[in-house]
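In this view, the complex is presented without one of its protein chains, the others remaining in place.
Then we have chain A:
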Amino acid sequence: MIGLLSTGGAYAAFGATATADETTAVSQSTLDEGEKLFAANCATCHGAALEGTEAGPSLHGVGAASVDFQVGTGRMPMAFDGAQAERKPVQFTDEQVKALAAYVASISPGPAIPDEEYLQGDTDAANGAELFRINCAMCHNVAGAGGALTEGKFAPPLGGVAPEHIYEAMVTGPQNMPVFNDMNLSPADKADIISYLTYVDDNSSPGGFELGSLGPVAEGLFIWIFGLGAVIAITVWLTAKAN
């Protein structure tokens, strides 16, 4: 067990370049808590040894980032078996999520939770925006408003998503998302994308209310319902007979 832990820990430490400097040792008590949480909440579908069952996939090779993303955004544990797991209120405290992540990473190393330096949202947002348009916008929409995929699957809206979850999603490719590994988008590129999304989150549209950033559909509905509605109300008022 200890041998497994040390090799796993070392693999996790070297596995992801983004966290190469992160050498914080995970205490045994954290791992124990993680194991208990896993057995109580995850093992039914993912198997007691992370080997997977008919109800859920194996977790071999997922690492801490994936656990932190899936559990930290409330997608896991899943509420029901749908087209894809939905974001919902988080079921665990932050420590519990980290403990689960550490436990899973200890047995099944993979991409680690990203380093803080990439999550500040203060790098080159212009580069991030361009990378976002090229790599992300076809599913998530240019303004991160989300979009539809096939068979009821969807790319969720990105407003209000925590930077570490955005980073983790890119390195682990949850649900139907492809993996953007460090060869594809370097950690600095990922940080730029996070900066762009942070900018969009922090700055409201200079033109006024955004109407959900849904583009011409929302604009068209708005003009028909409220624009034309207001104008028709005026025509009725102008032609009303005095009683």
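Here is the rule we go by: a residue touches a chain if its C-beta (ideal position, glycine included) is under 8 Å from a C-beta of that chain, and two chains touch if they have at least 3 such contacts; residues count from 1.
Everything that follows uses one rule, which is that contacts and distances are computed from a predicted model.
A single chain of the complex does not appear, and UniProt lists its protein name as "Cytochrome bc1 complex cytochrome b subunit", one of "Monosaccharide ABC transporter membrane protein (CUT2 family)", "Deoxyribose-phosphate aldolase", "Gluconate 2-dehydrogenase subunit 3 family protein" or "Cytochrome bc1 complex cytochrome b subunit". Touch with the chain omitted from the figure is made, among A:42, A:85 or A:125, by A:125. Note on the undisplayed chain: of the listed residues A:154, A:167 or A:180, the one touching it is A:154. Residues 83, 125-126, 128-130, 133-134, 137-143, 145-152, 154-155, 196, 199-200, 205-211, 213-217, 219-224, 226-228, 230-232, 234-236, 238-239, 241 of chain A touch the missing chain (whole complex, contact as defined above).
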